[in-house]
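Pasting in a structure now, in structure tokens, and then I'll have a few things to ask.
Apart from one protein chain that is not included, each protein chain of the complex appears where it belongs.
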Amino acid sequence: MQRVGVFVCWCGSNIAGTVDVHAVAEALKSEPGVVFSTDYQYMCSQAGQDIIKQAIAEHNLTGIVVCSCSPRMHEATFRKTAQAAGLNPYMVEIANIREQCSWVHKDMLTGTEKAIILGKAAVAKVNLNTPLTPGESPVTKRALVIGGGIAGIQTALDIADAGFPVDIVEKQPTIGGKMAQLDKTFPTLDCAACILTPKMVDVAQNEKIRIFSYSEVEEVGGFVGNFDVKIKKKARFVKEDICTGCGACVEKCPMKKNPNEFNLGMDNRPAIYIPFAQAVPKVATIDPNACNMLKNGKCGLCARVCAAGAIDYTQKDEIIEEKYGAIVVATGFNPISMEKFDEFAYNQSKDVITSLEFERLTNAAGPSAGKLIRPSDGKHPHTIVFVQCVGSRCDACAEKGKEYCSKICCMYTAKHAMLTRDKYPDTDVYVFYIDVRTPGKNFDEFYRRAVEEFGVKYVKGMVGKVTPEGDKLKVQASDLLSNKQLHIDADLVVLAAAIEPDKSARPLATMLTASMDTNDFFTEAHPKLRPVESPTAGVFLSGACQGPKDIPETVSQAGAAASKVIGLLAKDKLTGNPCIASSNELMCNGCSSCERVCPYGAITYVDKEFRMPDRTTKIRRVASVNPAVCQGCGACTVACPSGAMDLKGFANSQIIAEVDAICK
Amino acid sequence: MRKVSLDSINKVFGKISESNKLYLPVDGSDGVAVYTEWSEGKEWSNALNTVRSPKDFFFPQVENLMEFKTSGKNIELVDIRDEKEDFVIFGVRACDVRSFDILDRVFLSDPVDSFYASRREHGIIVSVACSKPSETCFCTTFGIDATNPAGDVTAWKTEDSVYFKANTEKGEAFMKKIEDLTEECDDSAVTAQKEKIAKIMEKLPLANLSADAFGGGKTDTFFNAPEWDELSATCLGCGTCTFVCPTCQCYDIKDFNTGNGVIRYRCWDSCMYSEFTKMAHGNNRISQKERFRQRFMHKLVYYPENNEGIFGCVGCGRCLAKCPISMNIVKVMKKIGGNKSE
Amino acid sequence: MQVKEYKPLIVAFCCNWCSYAGADLAGNNRLSYPADVKIIRVPCSCRVNPMFILRAFQRGADGVIICGCHPGDCHYTSGNYYTRRRMAALFSMLDFLGIEKERTRVEWVSAAEGAKFAATMNEFAETVASLGENKRLEDLRCKR
Partner (left out) sequence: MQKITQNQLVEKAVSLLTDGTVSAVLGWKKGEFDYDITPAVFKTADEIKENFVWNDFCGANFSKYLVAQAGKHEGKILVFLKPCDTYSFNQLLTEHRFDREKVYAVGIPCEGMADIAKVKELVGDGIVSIEADGDSLKVSTLYEDAPALVNAKDVMAERCVNCKSKKHVAYDELMGEDGIVLESNRFDEVARLEAMTPDERFAFWQNELSRCIRCNACRDACPACTCEKCVFDNPASSVENKAPANSFEEKMFHIIRAFHVAGRCTDCGECSRVCPQNIPLHLLNRKFIKDINEFYGEYQAGAEVGLRAPLVDYTTEDLEPGEVFDRGDKDA
């Protein structure tokens, strides 16, 4: 029989407000096994924990029940407390009387009644607890960063800085991501390239960092500290180590007419290309769908002009297998497709563009060499209309847009408007908005300058329709403040498209068994307290894959993720979760049901000699669980027909004891 | 001897059930006879016998002994005996009547089983003579006269009437109750039936099955007989034979945790089960062969040894009809006892 | 048999990663649902053995609901897929035996769906209450 101590937490008034904590402590006194029961204002506080430690010592408790907030909150805390008092940490059970009781029930009587029952269930369970000792597994001291945008770059640099090797996997031919496509950055208006490209170079030159560009994660196995990852290095038909990036091939390539992804298809690139001048790695890549040599075996010009002899038409996709201790997801974002937004005539007119396209259009390295022109006729636009929240914050248009706020649009639109007015004072600039959201250091000041100093015409209201007419774009909009209908003849319309997680995130999440929210943003282990960790141990989140972010936020989160990774890789061993499956060999039939449902391949079979009840011996096939691989889901326990398979910490007997206690 | 016409037998039943619960074989939905409490509309089955023997009335499969109620750390003991009032079992065959004697010798000898005892006290047995024995019958082997069963009252059922004869005080009292529904008569019809059935009994395939080879003191003769291996080789180890058997009397006592206390109950157990009388060291009988042997040795050797040579089997034939693999005491007796009745 | 006005007893098995967190979120957001709902934490919905469900009914539960991550989001990748098959089979069997199908339920509730959790529990509790006490899978010994 256990000697159980019960500790009821008031959590200030959070629990005590709707639960009579004294009554709970009193009621649980008479439960079997309970030898001590008390309540205190804040059990998780130092003083509270001391009460627990003291009681363990004085009443030599063998198990404790803490009636408090969710185990997801403080189970770890109280386990440490128990351990500090010499009790096995797994002799602790939590009765969740806050999140699942005091916070959801209004009146004292109901709350108290339920709290007592939850307490009884926890006591019933702890009575059946047994001390558990976690297994240990080594840590592979290497990190994988998926995505080579500013988030990935910063995370990689910080991890490498701490002395751990890092691999970056980037699906594009170069790292740099979205930031590389930007012109200037708010609110300081310094040029994106000027602050990003040096970091890209650092990455290239850091001997701790390997860049797998033009590559994708193919498969992820293993678990925290011991991930086995397969990376597919797509054939770029150019030997990376030999190519000097001189660009001769790019010059000579006859197949020039291919939409240039980097400039969002606003101009063309050859079949063999280097995305942009500061690309890292600065290596050419052949687009197999465009290259005549690869398609029809004719041409081969690039091979001939390549002094270094880097061209290799026979190159194949290559699978690289590597072990990692930690994985950082930095898959970033994309503007949503404007296809469905006919009202803005995005498909009808070349002069309706997205903000990212506008960035390229105003970028010195862009299709128009930084000269602001209309894509349709190359003329200088005199009237520009910026439309905000296109696809953002639309609960109505959820099927084509997003319900959330994309966060960055207000600021970059202000930036665009300001820069336009600055460079081209003769241009009329309208910005249509629902609200202008400018929290953040120097953000509001920045926006007000756009209005006050640069005379940008901000109109509260949405654009109803854009109709191409002649060389004009007729913009119908409503001014909600003056409550007037506006008709503007615009030369250029810029849509602040909502942003969404990159499409590659969903399959990746499945590979990583990391959870996502309904918008396919990765969910964090805790929205406030563990914002850069995914619930899956060893997987961390950096940048916009977790939610819309601007550059400063992204960089700071990237650093945070890096520090978590460093913390993990600094350990030599990880103590695993001891709540894993184990099979009673005497009852095991060796039928393989458990093996079939195990998602981790943690179960294998061995032939063992057994002494049967009739005193004969028999060789039987029985299951054995690999404690390092088992993650403790329990699928096997139900698949097992004889009940030989059970789960430590969540044993059949324990769960049934809880059921009984609850159903009394 | 008194009689009542078959058409008005339900009046008799009605009369009795005014004062006592009356149980008799009634054909169930699946056409199999089951002892059922009589009520208007229920008809007395013509079946030779029920699958579940009437031993259930005195030794039910599950019987609550007592209850411990717990509140907090206090325990309160509650008496939940329910065997309180008189009841009548009607239509018990000769073999099953004998089974009560066999059970009595177990439960009524010291220490007396008070639960069984008081059920026996409260039970009134109206037996009925067999008129259409089955090929599986072998009660004669154990000296039972199927045409003249014992019991508090004996009944004979002919084409048109039912005849009654009281054998005990309880029986007399029973007859009193139905006096004005029955009429005094001679026993000619009964005698006639007895003779007729006796002839059929002689023709039964197992008529001359003999148990003479068995009995007390024969342990050494049979315990190590090589035939046990072969006989038990395909025994499934289920409890069918023991649970349909009218004389099997093994039970287990278990506690059921109700959440608010414990109900201590006893339930039938079977020596055929691998868990039977399992102890800390394991099982006494480690293989199915030993468990199988135990059951038959008990009925044919151990029981008679302790009970003036009375066998622990009544030849009702239930196990012959119900064993999933058709292994049974007759096959055992013939194989082991070397008695091949051609 | 109880004289006091009937309150349904509902046992909710919640997987640790999604639904239990969802329940916590409901708490964080102070979204109320009946106190008749008592939650048991399991690592994954696939840990729920049909025996637990029968046990709950035996002990006097009037409804049993199993909550797990949405299919595809299982923390253990495939656990809830097995839950889905097992429970589909079990529920169908209970229905086959004439036990009210409304008493058993599987719902997918993510860690982000506190509102859904509360709504589900309110709705389920209502449904079960409308059925009244569980008579068809009860063990009277447990109601003494």
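By letter and in written order, the chains are A, B and C; residue numbering begins at 1 in each of them.
Keep in mind that, in the parts below, a contact is a pair of C-beta atoms (placed from the backbone, for glycine too) under 8 Å apart; a residue touches a chain by one contact, two chains touch by 3 or more.
Source: prediction; values computed, not measured.
In the full assembly, the chain not pictured is in contact with A, B, C, by the touch criterion defined above.
Although one chain is not drawn, the whole complex shows that of B:Glu76, B:Glu135, B:Asp160 or B:Glu183 it is B:Glu135 that touches it. Of the listed positions A:Ile336, A:Cys588 or A:Ile662, the one in contact with the omitted chain in the full complex is A:Cys588. Within the whole complex, the absent chain has one touching residue among B:Thr70, B:Ser118, B:Ser274 or B:Asn307, and that is B:Ser274. Considering the complete assembly, subunit B touches the hidden chain via residues 28-32, 34, 48, 51-52, 61-62, 132-136, 200, 203-206, 230, 233-234, 236-240, 242-244, 252, 254, 256, 265, 267-270, 273-275, 320, 322, 324-328, 330-331.
In the full complex, subunit C touches the omitted chain through residues 50-51, 54-55, 58, 71-72, 78, 81-82, 84-101, 104-106, 136-141. Mapped onto subunit A, contacts with the missing chain fall at residues 586-593, 596-597, 620-621, 639, 641-644, 652-653, 656.
The working rule: only the chains that are shown with their structure count from here on.
Of the two chain pairs shown, A-B and A-C, the one joined by more C-beta contacts is A-C. Comparing each chain's Cα centroid with the centroid of every protein Cα atom identifies chain C as the most central.
Distance between subunit B and subunit C, defined via averaged C-alpha coordinates, is recorded as 46 Å.
We define each chain's centre as the mean of its Cα atoms; on that basis subunit A and subunit C are separated by 30 Å.
In subunit B, 259-260 are the positions where the chain touches two or more neighbouring chains simultaneously. For subunit C, residues touching at least two other chains, in rising order: 59-60, 142. Listing the residues of subunit A that touch subunit C in their complex gives 70-73, 96, 98-101, 103-106, 110-111, 113-114, 117-118, 121, 510, 513, 515-518, 523, 535-536, 579, 597, 599-600, 631-635, 637-639, 647, 650, 652, 655-656, 658-660, 662-664. Those residues of subunit C whose C-beta lies close enough to touch subunit B in the complex are 59-60, 141-142, 144.
Against subunit A, in their complex, subunit C makes its touches with residues 9, 11, 16-18, 20-21, 23-24, 26-28, 30-33, 35, 38-44, 46-52, 55-56, 59-61, 69, 72-79, 82, 86, 110-112, 118, 142.
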